[in-house]
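Below: the structure, in structure tokens.
With one protein chain removed, the remaining protein chains of the complex are shown where they sit.
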Amino acid sequence: MMARLGMHTLTGERGLLFGGDYNPEQWPEHVWAEDVELMRAAGVNLVTVGVFSWARIEPEPGARDFGWLDRVLDLLGEGDIAVDLATPTASPPPWLGHRWPETLPVDESGHRLWYGSRNQFCPSSPVYRERALALVTDLADRYAGHPALALWHVGNEYTQICHCDESAKAFRTWLRERYGDLDTLNEAWGTTFWSQHYSDWAEIVTPRRAPYMINPAQRLDFWRFGSDALLAHYRAERDILRERTPDIPVTTNFMGLFKPVDYWSWAQEEDIVSNDWYPDPGDPLSPARTALTHDLMRGLAKGRPWLLMEQAANGVNGRPHNLPKPPGQLRLESLQAVARGADGLCYFQWRASRFGAERFHAAMVPPAGPDTRLHAEVRAHGQELRTLASVAGREVPARVAMVFDWANWWALEERGGPSDRLNATEQLLSYYLPFWERGVSVDVVPPWAGLSGYPLVVVPNLFLVSDRDAAGLTDYVRGGGVLVVGPFSGVVDPRAHVRTGRFPAPLREVLGASGEEWLPAPEDRPVRCRWAGGGEFAAHTWTELMAAEGAEAVAEFTEGDLAGRPTVLRHRTGRGVAWYVATMPEPTALGTLTARALADAGVTGVVAELPPGVEAVRRGDVLFLLNHGPTTVSVPIPHPARDLLTGSAAAGQVTLTPRAVVALRPSENDIEIIL
Amino acid sequence: MMARLGMHTLTGERGLLFGGDYNPEQWPEHVWAEDVELMRAAGVNLVTVGVFSWARIEPEPGARDFGWLDRVLDLLGEGDIAVDLATPTASPPPWLGHRWPETLPVDESGHRLWYGSRNQFCPSSPVYRERALALVTDLADRYAGHPALALWHVGNEYTQICHCDESAKAFRTWLRERYGDLDTLNEAWGTTFWSQHYSDWAEIVTPRRAPYMINPAQRLDFWRFGSDALLAHYRAERDILRERTPDIPVTTNFMGLFKPVDYWSWAQEEDIVSNDWYPDPGDPLSPARTALTHDLMRGLAKGRPWLLMEQAANGVNGRPHNLPKPPGQLRLESLQAVARGADGLCYFQWRASRFGAERFHAAMVPPAGPDTRLHAEVRAHGQELRTLASVAGREVPARVAMVFDWANWWALEERGGPSDRLNATEQLLSYYLPFWERGVSVDVVPPWAGLSGYPLVVVPNLFLVSDRDAAGLTDYVRGGGVLVVGPFSGVVDPRAHVRTGRFPAPLREVLGASGEEWLPAPEDRPVRCRWAGGGEFAAHTWTELMAAEGAEAVAEFTEGDLAGRPTVLRHRTGRGVAWYVATMPEPTALGTLTARALADAGVTGVVAELPPGVEAVRRGDVLFLLNHGPTTVSVPIPHPARDLLTGSAAAGQVTLTPRAVVALRPSENDIEIIL
Partner (left out) sequence: MMARLGMHTLTGERGLLFGGDYNPEQWPEHVWAEDVELMRAAGVNLVTVGVFSWARIEPEPGARDFGWLDRVLDLLGEGDIAVDLATPTASPPPWLGHRWPETLPVDESGHRLWYGSRNQFCPSSPVYRERALALVTDLADRYAGHPALALWHVGNEYTQICHCDESAKAFRTWLRERYGDLDTLNEAWGTTFWSQHYSDWAEIVTPRRAPYMINPAQRLDFWRFGSDALLAHYRAERDILRERTPDIPVTTNFMGLFKPVDYWSWAQEEDIVSNDWYPDPGDPLSPARTALTHDLMRGLAKGRPWLLMEQAANGVNGRPHNLPKPPGQLRLESLQAVARGADGLCYFQWRASRFGAERFHAAMVPPAGPDTRLHAEVRAHGQELRTLASVAGREVPARVAMVFDWANWWALEERGGPSDRLNATEQLLSYYLPFWERGVSVDVVPPWAGLSGYPLVVVPNLFLVSDRDAAGLTDYVRGGGVLVVGPFSGVVDPRAHVRTGRFPAPLREVLGASGEEWLPAPEDRPVRCRWAGGGEFAAHTWTELMAAEGAEAVAEFTEGDLAGRPTVLRHRTGRGVAWYVATMPEPTALGTLTARALADAGVTGVVAELPPGVEAVRRGDVLFLLNHGPTTVSVPIPHPARDLLTGSAAAGQVTLTPRAVVALRPSENDIEIIL
């Protein structure tokens, strides 16, 4: 059953959305009219307004100045440009911190963080909460029913963590709800270690700067609390909006694989999942990393379309050295998002600011003005998007699921493990890459997702796993699924307690294998391994002392104390197959392993053979091929087809110059539609 | 018209000055007599006394102990050694911070900085100000008229920046003076960005630690304020001195290209420009970097002689690994300063301290005593300087000006630009190097300097430029000048607002060219370029998308998306020529460019051909040749001459062993003088 509100609420009349953040308060009003004209020429049909307007709307405590915003919304509405209206609570005015310094956040060392930037609020501050909600209420009251209002954008890039006394108090409240009584908390935090027993709730503080390593359970709960404290504020704002505008969807912009906030818990509180994403032009893995992020957004949206809320039209300004995007890159990246389920493509921001910390962040209209290469590309891209209108609302079918979880991320990367080199997101990406290279679509899902619909499930790492989720994975295999589990999984429970016995304790049976030692490998030389069927490969960073208990050793170590011990295990059990990988194989070896797991699951890619750098993904009935590589290549295509972008027909194969994209709809399909 | 007071006030009777910091309070009095004897043997005629004597003079609040200082000055006076008497306000006694903790500075994170080191004062502290001025008043009253007193040395190496509440208050006062009203400040700081609008002056604080990037205009003004807050204190001390000793010149010691303090504004408040300079023996660019610094000092002194207040006789102790100076290096570096306009050569310090944080800083008398290689070199050098007495007061003629500005430095290196790799001082040095290698003297000047006397003006970078200064550069070219402008210039106005339109907006017309994108280049490979006349070269780090608008493309990019686009442009306009360089060329390419610009301007070096590592500079009628290279070389000289240092005659060429120096006065000149 489709949710009542979602991207379809917006795209129904408009097709794909195109636009960006619009900050008219930075410009004299005469520029506004020019903006709307330029927007229309560029096919812009959605802009985000008001993200940083708190001080403009409420220049001093309790004041309200909505006149300018009325005029902006009217103008946009007249121009037929829909408005994503932000609650401007991400950046309080200086007067808030000045009059109520207790609203300013405090870092783990006790430093107060001041205004002069943005985000300077303690999420648990009652004063901040009260002021923010009063403003949101008035905003919603004023613009409920405004014809331009199409979407609510709550806050912005929720990020802030705080260690002040007010936060400590809120942390205690959160802990009371989680644990009920202090004995349970002491048990969960293992406070018999290092004499950390709490005798009174009042003693508990956030994990502030300490002489040595801090209790990992305390830190894990603080990660959880940090995400929830922000979420509580988001929900408070959202509830005000929902009450006043029940037909306007609500979103807040995510930031991809952003560690401090658990988007699984957040996404279910939104009508639309939206994301801000800035691929690094200097990172050769950017195309795959971006694809993974888009797939995560689709997962957060439960398969439904999502909104790319912010991308950059050219180089950003937050890195030490900000490489630009070559011509065509803007379009390539934007279409990659469409291919992976985005129904809206927005930029930060419409017109480059002349001042402020992001003066040098690229915009749709650069400082040099609209008569530029960059704006011409933006305009062409906006216009071209109309050719893809029929893609809106379509889903991206995937037969592979990849499991990712925030609590696991937090727990795995806590200091004091065997190695800091085992990183949750890099591990995820390394397992994602071979699927991306083969044109196999992947859904990113949480460990508690229903998995039975997927022939293949990959768990790159699940250091922290609950009994229930471990049982779910076991049932999945028994029911006929193919499961691949990466190293250092099944190690701790949700309290971050190590599970005793041979590991991975709760998955030992389904994997038909167990181990007794985690063995970080010397970093200056590869770990040599051999496939049982012949062929060597290298691994790195990590090994484990494993024994087969029903599983076959698909590969083994060939050197040192582990020589002859299994490194990759495959276990036929029930109606399914379970794989375990006790090391970090080099990419080609992960490719071999992936190919075998795909064969076990009977899954193939959307295109028979893909040149390196070419991404292939099907959305609805449209096959997108995107050339991220530096050379012109040919790609065989399965059916005669028509390229929606150009209207030209294709058969046998298509030729893709660097940064080229085709969106192929099978010709038969066309016929069907015609008939 | 020569200023009433200056180096000539000191050198008139003494010739070149030679000496160092003298801290007799660290030694028993019997050592003082030995010191004076050794000083006389070494030709010392100026010592700086009292820099760190506050606690000695005022051991507890309000006390005064001048007796020891009387004896020191008397002793020096009797030995005919002039005294540069310091106001000892750079390092307050512990009692100040203990009794008035609010005088201690606070860093941007809120950490209070304690005594136990030096410089622990808030420049805006009224208590510090009051205590310091009372002491200066008594000091001036006591020594006004003392026959040894020759120069005032106010404070020491002004450095300290503070973020305490008192500083925030002073910052607000400074901002009120700059902007008048809050609306103007809000406009200047672009506070519509990120909701930073100030509704009350009281809200404004210094740019303290914040969650994310801070407003660059706020930071730029804080740089300005920081320099001015220190300057205000300097002026307060100076005014007391001037009133009591109108005939004694006043200085404070600069530190070369020192970022926190805008020496252009300071130099005009001094009678004598003096500098502390410690070349790094491990830096192969030290000779040129030092030459540049000396030229800056000469620029600050408006071409008049200046004083090298501190240099090291051997290795320093502030770096992690402090390389020593090989024999002869001490003399080479000291004579380099003379060649570039110094009329005094002083060292930190006379006698090495036995205790304190600088025990291992080299001194004129090392811990091993006077019977050492080091002191023998010092003594010989001091004596030898008498041969150069006639150089005192002479100017260094330069036909090239290089523009450098502190506000630009601050603004350019603010985080959040396209790249952190574009550095104001390294950019300056890279443009300076080819002139130095060719023996072409350069004046370093501010952007608002009168330029019409220079055939060639080089602007390595002027990211921040005022309309007036841009107009000045334009007029300069129209009037017949040759101008070379480096990349990322003309970008922001003095409020750090990006100038809209094609860049460099205010110089577009004079350059006959404009651009629309700043494009940081990948750092792992060179940017390939080609001269229009043939020949390739490499550039790095930075490129721009430019178009000629009247200028000729002297060089173009040959690769990638910029292939065929201009990289170096040359524009004949009015009676002059303007060059623009849209990248960072490798040194040889900058050399080629420099040669062509010199040809445009009709400027040549003082010597026809210079071997690598040899520095050539003319001061008055004396040609200095200094061999910084590791091998013996021959240098052709323009005229028969006599080496002032040795008295020997030279013609045709001179041979320079490593670290050798000659000071050649043309023989004809001698004759003229004789006749």
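Letters are used for the chains, namely A and B, taken in the order the chains are written, and counting of residues starts over at 1 for each.
The rule is simple: a contact is a pair of C-beta atoms (placed from the backbone, for glycine too) under 8 Å apart; a residue touches a chain by one contact, two chains touch by 3 or more.
This one's a predicted model, so the numbers in the text were calculated from it and none came from an experiment.
Chemist: Please identify which residue in A:Glu395, A:Glu516 or A:Glu609 touches the non-displayed chain.
Modeler: Answering carefully, the residue with contact to the hidden chain is A:Glu516.
Chemist: Of A:Arg112, A:Arg129, A:Arg438 or A:Arg495, which one is in contact with the hidden chain?
Modeler: A:Arg495
Chemist: One chain is left out of this view; which of B:Asn314, B:Asn408, B:Ser430 or B:Thr543 touches it in the full complex?
Modeler: B:Asn314
Chemist: So one chain is hidden, and I want to know which residue out of B:Leu75, B:Leu113 or B:Ala547 touches that hidden chain in the complete assembly.
Modeler: Counting the whole complex, the residue in contact with the absent chain is B:Leu113.
Chemist: May I ask you to list the residues on chain B that touch the chain which is not drawn?
Modeler: The missing chain touches chain B at positions 23, 25-26, 52-56, 59-60, 88, 91-95, 98, 105, 111-120, 159-160, 282, 314-315, 317-318, 320-324, 326-327, 352-360, 366-369, 372-374.
Chemist: Just checking the interface: what residues of chain A touch the absent partner chain?
Modeler: 109-110, 189-200, 202-205, 207-218, 416-421, 492, 495-503, 515-523, 541, 545, 560-561
As a convention for this text, only the chains that are shown with their structure count from here on.
Chemist: Distance-wise, how many Å sit between the C-alpha centres of chain A and chain B, to the nearest whole number?
Modeler: For chain A versus chain B, the centre distance works out to 50 Å.
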